[in-house]
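Every protein chain of the complex appears in place save one, which is left out.
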Amino acid sequence: MALTKEQIAQRIARELKDGYYVNLGIGIPTLVANYIPAGIDVVLQSENGLLGMGPFPFEGEEDPDLINAGKQTITTVPGSAFFDSALSFGMIRAGKVDLTVLGAMEVSESGDIANWKIPGKMVKGMGGAMDLVASARNIIVAMVHSNPKGESKLLPACTLPLTGVKCVKKIVSDLAVLDVTPQGFRLLERAPGVSVEEIKSKTAGKLTVEGDIPEMKF
Amino acid sequence: MALTKEQIAQRIARELKDGYYVNLGIGIPTLVANYIPAGIDVVLQSENGLLGMGPFPFEGEEDPDLINAGKQTITTVPGSAFFDSALSFGMIRAGKVDLTVLGAMEVSESGDIANWKIPGKMVKGMGGAMDLVASARNIIVAMVHSNPKGESKLLPACTLPLTGVKCVKKIVSDLAVLDVTPQGFRLLERAPGVSVEEIKSKTAGKLTVEGDIPEMKF
Amino acid sequence: MNKVVASADAAISDIKDGAVIMLGGFGLCGIPENCIAALVKKGIKQLTCISNNAGVDDFGIGLMLKQKQVKKMIASYVGENAEFERQLLSGELEVELIPQGTLATRCMAAGYGLPAIYTPAGVGTEVADGKEVRKFNGKEYLLEYAFEADYAIVKAWKGDTAGNLIYKETARNFNPMMATAGKVTIAEVEELVPAGELDPNGIHTPGIYVHRIFQGQQYEKRIEQRTIRKKA
Partner (left out) sequence: MNKVVASADAAISDIKDGAVIMLGGFGLCGIPENCIAALVKKGIKQLTCISNNAGVDDFGIGLMLKQKQVKKMIASYVGENAEFERQLLSGELEVELIPQGTLATRCMAAGYGLPAIYTPAGVGTEVADGKEVRKFNGKEYLLEYAFEADYAIVKAWKGDTAGNLIYKETARNFNPMMATAGKVTIAEVEELVPAGELDPNGIHTPGIYVHRIFQGQQYEKRIEQRTIRKKA
């Protein structure tokens, strides 16, 4: 069975390492914060100017001056620091953020990503996505493997306008965990009950499958 | 009679306008702070990271964490702000400092300045001088007109390694006040008892003298 | 050095049709509410607005859009605004989208007197169209120019009569860089104090960058996405 959004987030959370500074994008990536493994100390960066993002506030404790990049009310944890948007993207650009998790509409077998614009639809803008993908040392993409029409979103080349080139390192989709290698996608894990054949059939880009592919456990 | 150092500073102080942010270099320029005219509100910038520099501290009140660019103990005035060296030179480079006063070994008739290096002598470095002269909107140089051998320091072209090119706007020497114009030096005022002839003879660069040249009063 | 003006109206009184204006804030957080209200009241038109976002239909820059005061919007993200979308699709409004970090850094560059910066954001995308690409240490960067504005309008938490500013939490966002990038910088603050009352160590924007300052009459501080968790 395909992973739920929560499970995608849960699986990505296993990639976190103690001491990581992490930027979580809007949507599924935000959910990753709910699954940080015990004993792992990570600091969440919000690109609107905060290191040390905490959970949502309790009702009545919302602070309009304290939001995340999704404009949601949040809290801080002890040891947090506020700064301006230039320094925020400065630390991202300088590679100080260890891991960036974000969503995608398409990823290519060479690691290109498209997630900001669909021709013919109202374009809302790239926000900080282009800065993040161009600078992050390590990018994991959270996405669904196919669009509602059943067409693969893991492609030989992106069809949508790009957000960044050759930057995605790993993908956690609803069907699989894949690395992006110089030889294209490489299958690492499959969702419970999802066969290698199904993943192969739903991956349009070049896919390498070597040896036994373990099933994710939740 | 040639002006004293104090008188050079006093004359420069008359160039200050209400609301000016001013950077005063080491030496004679520092003395300008003692002669700020009544009713004129200026803010002194120290390029090591302070806006709102005050006078020297009273004995026993020296604070080792509070110094000026000459490494002298100082104080602050109400409304002061501390910042780092990058922002300090940032505001200088962005033209936010209205007036910079500094010393010079030589100035050329086109406004070049040399004040950091004498070939054959130990070179201590340019400090912030090159940044200041390259960026300041308005530079006044405080200097003596001739060297101890009697040779002019206001030259057709500098002989010493340059600090900056075409940047000096005005000179207050021990003998005269001069503007630097596209046509070279222009005499504006002479020191009490100093004749136009003497200034002419001691100015090696091109000098324009038009009309009556008033004598400075102190 | 007293930079205090009487009101938002006084602060913006000389802004004319066609001006280029920077407005601080991220979403509705840290926006200069009082100046926006004054700009709407004044009714000047053909403005170019540089701001990370364009507000919502009935708040923030959305209020200026509704009055058709904005000719061009320069931003990184412009969702959450139906009137914006209508004007854009009808061709009434021109929009330039810029990566958020590039926008922030271009404003900062102006305040630091740096004429241009090199950033990797947008390399290989349509953002790079027509721009100089240059390789440093094997990585490609785009040349992006410093951003200056006729007026930068920012909102701070506390300010003093000398123009020194302190921002609160994530309401800081774009305000400090924009404050440095205005030919004229206007700051509205929640609390205005006499020079000397703010800690000089804690100033975010030194007064040298601020030309006019006033205490805003009131702040709605609307929340865009009210997210909460349940008490256990």
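Quick notes
For clarity, chains are labelled A, B and C in written order, and residue numbers in each chain start from 1.
As a convention for this text, a residue touches a chain if its C-beta (ideal position, glycine included) is under 8 Å from a C-beta of that chain, and two chains touch if they have at least 3 such contacts.
Remember, it's a predicted structure, so these values are computed and weren't measured experimentally.
Partner chains of the missing chain, restricted to those shown and counted over the full complex, are A, B, C.
Of the options B:V77, B:M126, B:L188 or B:V209, the residue whose C-beta touches the omitted chain is B:M126. Here one chain is not drawn; of A:G19, A:P55 or A:P214, the residue touching it is A:G19. When the whole complex is considered, the residue among B:L3, B:L31 or B:I92 that touches the unshown chain is B:I92. Looking at A:A94, A:I118 or A:A157, the residue that reaches the missing chain in the full complex is A:A94. Contact between chain C and the absent chain runs through residues 105, 112-120, 136-137, 139, 141, 145, 166-169, 199-202. For chain B, the residues in touch with the chain missing from this view are 46-50, 55-59, 61-68, 70-74, 82-86, 88-90, 92-93, 112, 122-131, 134-135, 161-166.
Across the interface with the omitted chain, chain A contributes residues 19, 21, 41, 43, 45, 51-52, 76, 78-83, 86-87, 90-97, 135.
The criterion applied here is as follows: only the chains that are shown with their structure count from here on.
For the pair chain A and chain B, the distance between mean C-alpha positions equals 56 Å. Averaged Cα coordinates give chain A a centre that lies 28 Å from the centre of chain C. Multi-chain contact residues of chain C, defined as those touching 2 or more other chains: none present.
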